[in-house]
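Everything below concerns the one structure shown next.
Complex shown without one protein chain; remaining protein chains in place.
Chain IDs A, B and C follow the sequence of writing; residue 1 opens each chain.
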């Protein structure tokens, strides 16, 4: 099984970076990732300030991985076989001017910023020790995973049609992620594993850990999708990322409804009406430059009425 | 047990309406509600157009119910004992210029409106027949429930600090709703029961039904809350309603964090960081004049670290 | 000339308040207004804190004025004949949790609030003395003016289709304001005069003054408009109020384009394209519960191409 371990990481997703691993459709690989702070926070005295974590060195990405069969207009299918945490602790923090309940670079205000705080959380027996009394079950997910956009180079902090920093707990073991392919080779990047994360990732930071991600990579030829999709045992899901949340939600649902129409034989407005009764929504995060919403349709209702 | 049945309904929540039922704290009552279309849609030929459903006659409310002990600054506690659907069918519809994926009166565009559609869904054996093949489990909830605001009269279509049209599936049997009280007597209104509803209520319409709601009413004296709260077996929840979704979400989480700080002994920023790992979010609806978000904190983590 | 002077003011716009003046279409009247702080701030030591300015006593309104001919579906036309400032100074302030660049009750954050500041600005010779060196020309405008909504009672702090707290510098001497009429008698309210105000009213407060407003009142029968309109010598203007600004802007432009189509013989999409080349936009305010945008069309282009 091929393994990707690298010493230098990327802060943009772009096809201009040199592939570090080349794989064929059907292969299973292991990718080592470091945490979103680049391993620079080791104790609670290491505060997440701009001098320690320069703005252009947030969220380091492993990759790019070049997939031989991948061409523009195909879909990349990633089975998440396993995510193994590679540390005895996770890091969470208050990063001033980052998070859902603070002024940020995007919602500029005259109030004083929050002060930085670092919290180191030991991980043992599948439990994260958040505090003396509070233990959170480990539930690892890949925070950032995406392909190179067609012509742009996009910061690893930003989610979009290419995937990227979606911070979605459904990108977890046993689930399948499907990404659009914009360039020959696809150029897959990943990083930013969280040992656990709540909906919205409201403080801006999960339980950040290094990890080993085992992924089975596949390509569906000539399957054009506009935005990422996820499948679990119980749901088909679409991902929309934009600002405000309203527009992220609209993207996710438009994609979900067109998917139901195209591949599951629903009438478009019937799908719209049915979603209104049975869909689930996850607010994945409301902290990154764009926000991410997951629209979920229960597989048990996947039989059209026509 | 007192029962409220009325022939004329209200389209605003206001203390200027005459109480139709007076109850004491501790009483359990039954309130009959009609559906959000006021029973005006009976067949699939009855389309939800402005001539059939005038804009000022949407979402009829039962009440007001006057609670003797209630005074400004107290909290109203409503145990939802039961919700019994009072019809053999439910109604859902495409209402032109209403819903999450269409131009509306609030997001005015030059695209043509969607065309109206009515769908009548038979309800039998706790199943809603959405189409020939698709059956949805009955899961009744009270779409609109709220008190009179202090000085305003607010449309029954609009949610806010007073509750109102929150369209939240957690306002269901066995859960407890807590509302701020702004005026002597509280003036409780309710209506708009849905036999089922997905997150976001994306088409703008659930499975609309008339119902009988059994509620145990209580008052906590001198307990000032700013926004509605909900409790289930597993979660404490706060409700935020505004536009865009971002600001509704911020309200819900600020309320949740202050609740954790005030009543559960958390440090404020500790609560913020913990929510980032364990909170759940429900997008209740993104279709009403304000949107509604529920921030949920799992009760199992309700023990502070200090 | 009839004059309205009153001792008790209103904090909601509603047809449930007793008319204090009855006028006929065509009459010119003088209305005395007090400042938005209700005259409670007289020195720079009087800070705008909730104990001094209770939340339910912000923005006192004179009126209601009952217009005899006014009926639902008519339009109310108000010629602003004059606005005379009734004080030797104006008040501006930093109100904590209010304003465009701070956390507010609508954008709830964990940052600390701004501290309250009061600034008293002497007014002399048509100049407002903002500081030792800075003098601002007096340019009075009526910040809040509106009619009773059909069934609601709306806080005087909130703008909407009924007008209300639009905080628009174009509501000034020599301009004409047109409001929809929702109820018999119209029930006109006004207050909140500013001696001067910038676009956006970014700190949330203009140069707040008491004033005497001379208004010529008229009614156009059976002229249904959805939102307020303003006319100056050079522009026809429409007003949209909502959140976020995007949706306020869409309302204003949809109203402007439909106006051009209906009354000035433009094709709808031609008007859309022409607005893209010649329209002006004013952000009236981004601080009230809803934000207000003015879309302006230069009168010199008021001749359709067809």
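Worth a mention:
The rule we apply is simple: a contact is a pair of C-beta atoms (placed from the backbone, for glycine too) under 8 Å apart; a residue touches a chain by one contact, two chains touch by 3 or more.
Model, not experiment: these values are computed from the prediction.
When the full complex is taken into account, the listed residue touching the unshown chain is B:107, out of B:59, B:107, B:156 or B:197.
Checked against the full complex, the candidates A:29, A:65, A:205 or A:251 give a single residue touching the omitted chain, namely A:251. Listed for chain B, the residues touching the missing chain in the whole complex are 101-103, 107-114, 244. Hidden from this view is one chain, which touches chain C at 92, 94, 99-101, 114, 117, 119, 128, 130-134, 136, 196-207, 243-246, 249-250, 253-254, 257, 269-270, 272-283, 286, 291, 293, 295, 301, 303-305. Contact between chain A and the unshown chain involves residues 11-12, 14, 16, 56, 106-110, 150-155, 240, 242-244, 247, 250-251, 253-255, 257, 268-269, 272.
Everything below uses one rule, namely that only the chains that are shown with their structure count from here on.
Mostly identical positions are employed by chain B and chain C in their mutual contact, as over half of the interface residue numbers are shared between these two copies.
Its C-alpha atoms superposed on chain C, chain A is turned by 180 degrees; the angle is given in steps of 5.
The greatest centre-to-centre gap from chain C, using C-alpha centroids, is found for A. Rounded to whole angstrom, the centroid-to-centroid distance between chain B and chain C, based on C-alpha atoms, equals 33 Å.
Contact with two or more other chains is made by residues 107-110, 244 of chain C.
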